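Sharing a structure here in structure tokens format.
Apart from one protein chain that is not included, each protein chain of the complex appears where it belongs.
And then chain A:
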Amino acid sequence: MNTAGKALLVAGVATAAAVVRRRRRAPAGRRSGQWLVVTVNRAPEDVQSSLPEDLARWRDQVELRIRPATGDKGTELGVKPVGDVARHDLRLALRRAKAVLEAGEVVQPDTAPTHPGPMGRALQLVTNRAGGGGRL
């Protein structure tokens, strides 16, 4: 594998490590008071009236904020944990809610290869958790 490959693989492993680390940490509400926010390309009243179940089911454990995005970019949909909920799960819920509100469904990945090999299985550890990771 060349240098670029190694660097990208390191980034992938870092992603996985970050996700795992975040999952093992105490609930984010105690770690940070920051909101997790996505911008949804729908009007605030639409978001308010049809909050998808993926997010609605956390309502007792999060503070929810719905407000217009600047520049006519839709609605900022934010959550801040107040109960025992991992940021990984909230990221996943926010992304799924955004997808349902905008596109009507959450696109599913294709079936995994039948023989991924050792490197492929390592990569699967990353991708299995990548939906709830990242910078959101």
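Please note the rule applied: a residue touches a chain if its C-beta (ideal position, glycine included) is under 8 Å from a C-beta of that chain, and two chains touch if they have at least 3 such contacts; residues count from 1.
The definition used in the following text is that contacts and distances are computed from a predicted model.
K.L.:
Report the protein name recorded by UniProt for the chain absent from the figure; options are "Autoinducer 2 import system permease protein LsrD", "L-serine dehydratase", "ABC transporter ATP-binding protein" or "Glutathione-dependent formaldehyde dehydrogenase".
P.N.:
"Glutathione-dependent formaldehyde dehydrogenase"
K.L.:
Hey, which of A:Val37, A:Leu64, A:Ala86 or A:Leu136 is the one touching the hidden chain?
P.N.:
With A:Val37, A:Leu64, A:Ala86 or A:Leu136 as choices, the missing chain is touched by A:Leu136.
K.L.:
Please output the residues of chain A touching the missing chain, sorted low to high.
P.N.:
Contacting residues on chain A, toward the hidden partner: 1-9, 11-12, 14-15, 18-19, 39, 41, 73-74, 95, 98-99, 102-117, 119-120, 123-124, 126-127, 129-136.
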